[in-house]
Structure formats: C-alpha cells, structure tokens
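Structure in structure tokens, see below.
Note that one protein chain is taken out, while the other chains of the complex remain in position.
So that you can tell them apart, the chains are marked A, B and C in the order they are listed, and the count of residues begins at 1 in each.
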Amino acid sequence: MDYSKPVDAELFPEGCERCSLTKFMGWMSILGVVFLWGLYAAVRVLGFGLGETGMDDYFGFGLWITFDLAVIALGAGAFFTGALRYILNIDELKNIVNLAAVIGFLCYTGAMMILVLDIGQPIRCWFGYWYPNVHSMLTEVIFCITCYCIVLILEFVPLVLENRQLMKRPFIHALAHNFHVYMPIFAGIGAFLSTFHQGSLGGMYGVLFGRPYLFREGFFIWPWTFFLFVLSAVSSGPMFTVLVCTLMEKMSGRKLVSWEVKQLMGKVGGTMLIVYTVFKCLDSWYWATDMLAGEGLTFDQMFHGWIYGKWLFWMEHAFIIIPMIVLLIKPLREKRWLFYLMLFLTCTSITINRYVLTVQGLAQPVMPFDSWYTYAPNWAEWASCFLVFAYAAMVLSLAYRYTPMFPQEVELNKK
Amino acid sequence: MDRRGFLKFAAGGTVGLVASPIIWNTLYDAVYWTQNWGWIPRLKKGESQYVPTVSKLCPSGTGFLVRTVSGVPVRTIGDKNNPVTHGAMTALAAAEAELRVSPARLKTPLRRSPDGAYIAISWAEAEKLLKEKTQQAGASVAAVSGDPTSSINEVLSSILNQQGSSDFYFMPDEEQPAAVAWEAMGGQGRLGYDMEGSDCILAVGAPVLESWGVVAANRSLFNRTHPVGGEAGQKLIYAGAVQNNTAAGADLWLPMKSGTDMALLLGMAHLVIKAGKNGFAAGLGNFASFAAAYTPEKVSAITGVPQERLEAAAKALVEAKKPLVIAGSALGSGGSAGSVMAAIALNMLLGSVNREGGLLDLPYPVSVVAHATDYRDTMRKRFVDYTQNVAAGKTKAPALFFVYAANPVYSLPADSGVKETIKKSGYSVAVASFMSETCEECDLVLPAALGMEAFDDVQTPYGSGRVTYALARPVAKPFADARSAGELFIALAQELKLELGVKDMPELLYKHAYALGAPFRAMMDEGAVHTARVTLPASPLFYNWEAIRAAASARGEEGDLQVAPVVVLAMGTPQTAIPPFATKVVTDYQLKGRYSVAQMNGATAAKLKVNAGDLVKLVAGNNVQITVVAAIFEGILPDTVSLVAGLGHTAFDEFSKGKGSNVLALTSVRREPGTGLPVWGLAGVKAARA
Amino acid sequence: MEERNNTTTPATAAKKCSCGWGAFVVGLVVALILGWWVLPNLMKETKKQPIAFSHVEHVQNQGMTCEQCHFVRADGSFSGTPTTAQCAECHFTVLGSNPEEARFVREYVQTGREIKSEWLVYQKQPDNVFFSHALHFGPLAELKGPKETAEFCSRCHLNVAETDVPPVYRENRLSGYSENTMLMWGCERCHAEHMAMGNTNASNACFTCHK
Partner (left out) sequence: MSSEVKQFKIRWGMVIDIDKCTGCGACMVACQAENNVAPAVDGSNKLRSLNWLTVFRLSNHKPFPDHEVAYLPRPCMQCGKPSCVSVCPVIATDKREEGGIVSQIPPRCIGCRYCMASCPYHARYFNWYDPKWPGDLAQALTPDVSTRMRGVVEKCSFCHHRFMKAQEAAVARGEDPMNLPDGAYITACTEACPNGAITFGDLNNPAHKVHELIKSPYAFRLLERLGTEPQVYYLSRREWVRREGDNYLEHEKTGEATKQG
C-alpha cells in the first residue's frame, strides 16, 4: 500500500491522480446537505400535495417543467455524440462520449425525479402505459423518455463496470466488453427515441391551439416546435457536454479532454446551431407577423411589463445568432474564452426558450377580459431542482473519481 | 446454499412473482386506494326528496325546495311554484343547506363563566337560567329582533309587555324610515310597491336587484320582463354611486354621489313638473316652487349625474305608462326618510300612487298572540335612540336584554351604543343560529334552529306590492342541539305563566293564516304560499313640502373621499356572515387576502397618487382607521371609494373571520333634520398611502 | 472468482449447477404459491354482516317477491337494500323464532339504528361510479317470477335469493373493495362490446359510468 496516495487509490482509473478521500468526502457532504434539503421539499410535496409549490391554476407548469425541458435538451449531448461516435464513427469523439453518456443519464434520471413530484398522483403514473392516449404528445414523451432512460442506464453501466477493481473479475470484464459491442445498437435506439421525444416535447407546446403564444402549424402531425426542439437539443447538447467537461477540469485542476475534441464538439454543435437559428428565426417571424394576426392578436400583446417583457424574446434570439456567427469564424472560435462564452450563451438561449414556452405561454391571457398574472417558483420547487443538481454532482464526482471516463486523461496530464 | 444458488433462487422467485397476479393487482389496489382515500369524505346514499319551504336566512324569504338525501338537507333549489319569488334564488339562499352545517353554527347552549369563557350547558339548565333571569328582571327587560317578518316576534313582545316592559325593538332596516316618510305624506297603511305592474322603475339609492326589498321577487320580475335575447318589457333606471350589480342590470345608470338622493329626486320632480306631470294633492304649489330651485344644472353639480342622463331619466318616467320611483339606502339600514318622502312626492306627481304599478297602501301585519305589540307600533320605535340613551346613561339599562336573530354589534355603527347596552344590562341573552359578534358579547347564547329545521313564517316583507304569507316548515332535524326559537319563547312564557293564546308554533301559524284567509292546510302539507292583492282605501296624501325641505337641509359628511358601501347577498347577512361556499364568489375587487379592496376610478387614484394594488389608509371622521387595497374601476364617481359590506367579521368561522374591514366602522350615527331619525351609512374619509 | 475456479473440480461445478437449477425451480414455485394464493389472501379481510339475513326465509317460506324490498323509485333511482324503517313495516315486533330476527328488532327497530348503512354490499361500487339499475333493467319487464329475476340479477350480483345465510364478505385491505365488486373490465364486457348481450346500446364513454 502506498501511503502517499489516497486510501481508495486502488479504485481509481489506471494512472490517474485524485484528491484525498477526506477532501472528497467533504465535497460530497456539502452536496449531501443540498440533497437533503431537496429531499425535504420532495417529501412535503408528496405528503401534502402540490399546493406546497408556487404553481397555481393559471400556471400549471412552472419551474419544474422548465427545468425538465432544459436538462433534457442539454442532456441531448448523450444521444447525439453517441450517434456520431458509434454510428457515423467519428473516432475522436470517444474521448468525450463517456461524459456525454453520463450527463445524459443524469439529466434524464433527474428529470424523471422531478416528474414524479410534478404529477399530482405519482401512484397512478403507470396509467401512461396502461391507458395511453395515442393522440397526446405527452404519451409519446412518457414512452420515449422512460425507454430512453433505460437505454441510458445500459450505456452508463459499462462505464461503472470499467472500474479498475471490477474489471478484474472476468465475468464483469466480459460483460463490459459485450456492452461495448452492443453500444452502436444502444446508440441507434437512443438516437431514435431521443429525437422523437425531444421533438414531442416541442410538439407538446406547438399543438396547443388554444394558446396563441404557443401554437404552431407544422408538417404532418408535427408542429414546427417539434423540429425546433430537436434542432435546439442537438446543437446545445454537445455544447453543454463541453461546458461540463471544462467545469470539471477547472474544479479538478486536471486536463480531461483535449482542446481539439472540444473544438470538434463545438463545430458539431455550431453546425446544428446554424440550422436551428435559421429555422427558429423563420418560425418567430411567421408567428409574429402572420399567425398572431390570424387570431386577432398582435406581437405586442404577447408581452407584458418587465417580467414578461420583450427582452426575453430578443435575448433568446441574440443568444443563438451571436454564437452561430462566432462559431462559424475560425479565428474567433479558437479564442478559448470566447468559445466557452458562446457555448454558454447557446445553452442560455435554449433555457430561455424552454422557460418562455412554459411560463410566458401560460401567462399570456387569451380571453380579452382576463389579466396577466405572474408566477414565481417557491422554495420547494427550487429545492427539488437543487436535489437533482446535488444528485448529478454526486454521481458525476463518483464517476470521475472511480471510472475511466476520460481516455485522454493520462496522456494529457503527463508531467 | 451458496451465493450462486441463492441468486438462482432469487431469479426463480422473481419470475414467479412476475407471473403471478399479486404485483399487478397491487398496482391496481394502490390506485383504488388513491381514489378512495379514507380522509376524504365519502358520499351518502339514499332517497332524495324535495320539500318546498322558504328561507329564513335570506331577507327576501326566497321560496325553495330543500333537497334531502336520507333526511339530510344537501341542496336548496328555487321553487318555481312559489308565487312570490317564482323560483328565483339568491346567492345566500343557495348556500343555506351548507350554512346549516357550517362551522359557525351554534351547537349547544353556552353560558359565559366569570372568567369570560363559554361553557356548554344543557337545555334544562339554560331554560332554568332563562326563567330565573326573566323573573328577576321583572319589567326591566328589553329585546331586539332582527327578523321583522317572523311572528316569533309576537311571542317575545308579548312576554315583554306582560312583564311590564315596552322595550321591544326591530333592528333598524329599510322600512323604518319609509314608514316615517309614508306617514308624513299622509299614508295610513303600509307603504307597498307594485313593481310588477310598472313599466319603468327609477330606483334611487335602492339596489333593487341585490339587496333592496324582496330581492328574489325583484329578480324574478327582472327575469320575466327581460326575456332572453328579446326586448325588455320594463325599464330599470338605477341611481347610485357605484356601478354595482343593480346598475349592471339597469337600462340606465345615474352615477349619483352618496347622500345626494334628495337633490336628485327633487331635480327629477322639477323636470317632470316641467313636462306637465303634476298629480294634484294638497301642497302641490309649494312643493313645485320648492323643487323649481333644483334645476338640472344645479342637480348635476350636487349629485354628479351628467345633465343629459338626468333628462333622459325624466323623459323615461314621463313617457312611461306606469312609472314607479323607489328610494332606499345602499346599506339597507340607517337610510333617510327624506329621500323616501321625495320619492313619494315624485310618484304623486307622476300619478303613481294607489294604482297598479305604483305605490300602494297595504295593510300592516296584525298580531294574533295575546298582549303582543303590533307590527306597526314596533316599526315606529327606534332601537338606536334607545341604545344610545342607555349608553349615555339617560335611560336605565335593562336587567335582561334579549337579542333575537340579530347581530347589532356588527351591523350598527360603533357609536350606536349597542355594545355598551349589552355590557350595562344585567344579563344578556342571544338567540341565534351562528356564533356572531353579538353572541360573543352576551352572557347566554342559545342555538336557534334554522327555517328549514323548525316552524316559522314570512309575513309580507317590506318592498312587496302584495300581502304575502309563507310558512317555513321543518324539513330536517335541527342541527346538533339547536331548538326552535319560537318554541323556546313559548315555553318560557308558559313557565312564567304568561298568557299567549297559542300553545305552540303550528297554532300560532294557523291563527295567522286564518286571520289572512290563507289556506293553512295546503301551506302546511304542500308548502303553498298565500298572496293577495289587498289595499286599503286610498289615503289622503299631500305634498308635505316642509318636511321635505327640512330633510333636504341635511349636510354631507366631511372628508376628501366619500365611501360608497356596496351590499352583496353573497357576503351573507350580519346574522350569517360569509357562507362557506361564498368565499369564492367574493371577488378580487372586494377582498384581497386580509384586506378589503377599495375601488376608485382612475382620476381619483391619480389624485391620491395610488396604483392598483397599493395599500391605502382610510381615516374616517370618527377617527376609525382602516387599511385597504386600492383597485381601479371606472364605474364609480370621482372622489368616491367603494367598499363592500359584510367583511371584517371578528366572530363566526374561518370563512368569515379576519377578512377585510367592516365598512360600518367608518360611519357615525347622525340625526336627520326634521324627522330626527337616526341615520348612517355615509362616511367621509381622508386617504393616504399606507 | 479466480480463486474459486482453482478449488472447484468440474464435477462439483456441474453438481452445483444442477442444484442451482433446483434453486431456480424452488424459487419459482414458492413465488407462484405466494403470488397466486398466500399474498392475495393476506390482502383480504373477512367481514361479518350485521344480521344473518335469510333470503330463503323471505322468498321461499314467506313468498315475498324481490321487488318488495328492491325496487325502482318513481324518479328512476334504485332502492338497493331496505332501510330499518322498511324492514319494520313487518318486523315492528318479533315475528318468528329466529334469534337473529329478535336481535334485529331489539337492536335496530327499537333503537332506530339504520341497517342500510351497516349492511355490507357485495357489489359495492366506489363513489366515482354511477350505476343506474333502471337503465339496465330493460329486459326485466320480460321476467316472470323470482326465479327469472334472480337469474337476471345474478349476471352481476351474487345469487342470494337462495341463500339461507349471507355469503362470506371479503374486502381488500388496501383498496377497501369487496372481492365481489365488479371492476371496470367487467363492465366493459358489455360496454365495450355492444353486442355481448344482444344490442344493449351500451356506450363506453367515461361519463356513462363515472360521476
């Protein structure tokens, strides 16, 4: 036993250094406290009812749905990177695909946790399967998200099995290997499921023909928001993966993924962003000038005061147009801070998009004699979101500490 | 067994469980559990019955069918066969089955212990106490009743009279000033209004579609004269400071400053005289020349009503075949006699007296209980004069004070002296159905049955154009330990060996029906209601212009803003407070959380520099200060704030307590010039942002 | 695992393997017994009816018809089980020698206690179900006597007309449902299949049966 190393060093990935166990446990305890706070909120919500939240009859959707949509979009790095790596065989991506899978796993399981809180009767959640309404976009979401969640678990398991000590067991070794062989299949199923439910999540809003703020026409049974959600997810997903990776590098002080791979991810996301931006702007233009007028409404009527002001609309658009341009221009893209900033702006824009569709779409009074009301999430909603953050940070910390998530790590940190 | 064996055993077990129904059935059972949680009340089953009777909680005696399931009332539904209210309901009457079991309902007799807390006692003990206290009090006993339509009053007044006391009062209501006015103008019977026969009604200050008169009947009339999607068969003009529910139904709204009713009526008189309507009676010349001073310009300046609307209203009256003018107060009590006199004069000018569709001279209800005070004599007595005198020490406080079906502590201004009277009286007894503010002041609280739980009656309410008589019949057992108030008083009289001439409530009701020629059997068995067009020989009316002039000299209240109270029946009455099911009917422009909402128009708000949603302090002339939330509503006069009445309860239950402020707290008792009548309902306030 | 491989001979490994399969079968059988019989029974609780009512006595010996106690009211609603007051129309005093009857008169008729609210209804539906007997009675008009009526009614109900003591009443501890309560799939045998009992015109819309 080497006493210069942390006591759990035997479990570390081959050739990698990690902080002391004490320090690690300290970090985990901080997360644990946040986790318990969220757990308290969750218990209250499950025990007393959703009245414990800040939602009301005008805002049946709030922070939680915004959160779910945002993390599911940002977690899309998993399926998209996976598809590029395993189906299109872009080999460099193997250096980040593990992280993308873990992030995807965390985002989806986190969203599932919030959904359990968000539905009023969690004990009846299986009705979604047993009595499905095939016309509902939400049914599709329920099916695909749960199925994809299983896929993500299957993608996450091999990484756990690759732990140095576990891999010593031949059975697990073989199992992990088998998983890897089947990974392209998982990636394929994942890509299919994920594309559909990302789209369905967008479709959920686009089909609401009673809500002029949200309603969109579309192609066949899918409103335009269906495609916009897919595009926004595939552009922001890889970017979010890079951002998380960079954050982990800053926190651990170790290089984990090479700049080139990140650039590649940025390029991939940026390319998708171009498509998204073009369609998004077209959609907004058509909506503002044509669709609303057909319903007797004006663009101005969609906004109110500061909290539901136009700044959100302009910011959402600016934050995809600027990154699109910057990521297109090579010299700019190569400036690290600018690169990261652009990724961040894109992720912000996607989050704003999910927020305005969820909250502002409901706030906009459709009946002329109705009024604008405001919604603010209360502590219980925030706490349960932080529960997911804490859970994600804990799992990510464990995965980083004990599994070979980053194939390049050893090489990049050679002294 | 080794580990591998165990794993296989577990695998087999899993397969077996999945292949057996228990997991899947339990999934279902768990859902059934969520669908039938034990802590959520289950429905009762049984036979439904619909029994016609009348409401005793709703001031208009709404006729309804009480639906019972296995004998328990669950709903009240308008009774289409009721010849008075024709199936029309009020928000209050619609809530009566729920009010019957509301948390504020009194369950047992309560006696106040020396430390101030209430102790539940038995009826035997309560009756013993009641007998002792009445015997001890002798002639020093007073009583007030808040239910003028009930013949239970006769039993109570008979007890008082036989004890040697004449201090039996009605709570101040809309009729008392009207009776004064009618008499002053030469009326000999009871003032009645044949709204049904009229083709154009001008209601000045009287919210005829919400709280004035026999509201349910007024509404059914409005219904019949305004066919769905068709032409209105009757024009309704409403003058008031706020575009309230009545204004919403009216064909024309005259925005009239609070307290300027007389000026408006005199201005209308001037205009109709000019148009050639001058029904002759003694004093016409003097009245006409007095009214001539009320030119449209002047009236418009005083009342705030735009001149063209005054003229439009006058034109409508002149052109109508059977116009009818009604004056009343927004609050339903504390109104002025002067405005009713002016309204009578206007009706006289229009020829609308003692004819179909006009003012009628109805007979007053008569007493059938031995030694009881007649309705008319009780109506003439002024409760607030009495309580103020007792409070000031000018009159000896009674040794025993009864409060029956009334909540004067809440429903009268703070300086009315009621609280002091109760405090000073030797012993105070409240007979009520709900734990009101007044009950909380009394020494003994006796739970009274509701109309649907006991025998009671509704004699012609004020505002009617006919003589009507309806019985309230016991449809259900009294809630908890409540008892019929009528039977309680009859039993008390019997204990005291007093003579009533009736042995129980059915006999009392029978005697009343007999006196009116009403079909008692059908009323008792089927809930039939008696109505009759009975009018007295036409009274020799005259234009008592001097009394009108005196009353017109009343000064307005001082303050930057006038308070215009709005009464809505959904808020209940002072006796019931807010029914549990009405809290959602209370709007966000009436109440916001703990605060009353003061509505004002944009110009007023700009002047006060307040925005919608701001907290505002209102300070009244009597230095009472309340905090309200401002709301902008353009259907209200400048420099006026509207507050809804019925808030600010400190008793009752969680549905009423601690919500907003009592608008009556802002008012003070004044004396009307000429008649000397105690009046209130107007309040001037100063406002500042809180 | 490597160590174990070193110490196990192929023979013992094979033996273990077969013993392992045995374990699988044992697990399977135990679970099936638990899942099909033991646990479902544990979930249920047997309850006793307040009175050992005999239909045989009333129908066969006294010649009563079903409709004397179970009838459609004028408004179309169904009376269900009779109330104490209805029973007391005959049983105002003890009529026979059955001790249960004497107990009924003593404990219910004389005290005014309501038997209807205590009687355990075998087919009891939850509050959220609307069931109209009148709307299901169409073919009843054709029925001639108690026998046919009982036959018709027992398509849904237990055939109690020929029972001398009330059948066993068992209730699920979690859901509170009687084990005889017809579940939605049972209703759907006709409501989802219009022709199941001849053309019944049954709608399968949610509000047809839920309130």
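What we mean here is this: a contact is a pair of C-beta atoms (placed from the backbone, for glycine too) under 8 Å apart; a residue touches a chain by one contact, two chains touch by 3 or more.
Bear in mind that the values here come from a model prediction, so they are computed numbers and not experimental data.
Of B:Pro255, B:Gly279 or B:Pro574, it is B:Pro255 that touches the chain left out of the display.
Looking at A:Leu138, A:Ile189, A:Leu338 or A:Val395, the residue that reaches the missing chain in the full complex is A:Leu138. Considering B:Gln35, B:Thr108, B:Asn286 or B:Asn389, the position touching the chain not shown turns out to be B:Gln35 (whole complex). Hidden from this view is one chain, which touches chain C at 72-77, 126-128, 130, 132, 134-135, 137-138, 203-208, 210-211.
Considering the complete assembly, chain A touches the hidden chain via residues 48-51, 55-61, 118-121, 124-125, 127-128, 131-133, 135-139, 142, 203-204, 207-212, 221-223, 293-298, 301, 361-362, 366-370, 373. On the side of chain B, the interface with the absent chain consists of residues 34-35, 37, 39-46, 48, 67, 69, 72-78, 88-91, 93-95, 97-98, 100-103, 105, 209-210, 216, 219-220, 222-224, 226, 228-229, 243, 245-249, 255, 306, 309, 479, 568-570, 579-593, 601-603, 633-638, 653-655, 659, using the contact rule stated above.
Note that in this section only the chains that are shown with their structure count from here on.
Each chain gets a centre from its C-alpha atoms; the one nearest the centre of all protein C-alpha atoms is B.
Once the centre of each chain is set as its mean CA position, chain A and chain B turn out to be 61 Å apart. Residues of chain B found to touch two or more other chains are 30, 33. Taken in their complex, chain A has these residues touching chain B: 121, 123-124, 126-127.
Contacts from chain B toward chain C in the complex involve residues 1-2, 4-6, 8-17, 19-23, 25-26, 28-30, 32-33, 35-36, 38, 42-43, 45-48. Taken in their complex, chain B has these residues touching chain A: 27, 30-31, 33-34.
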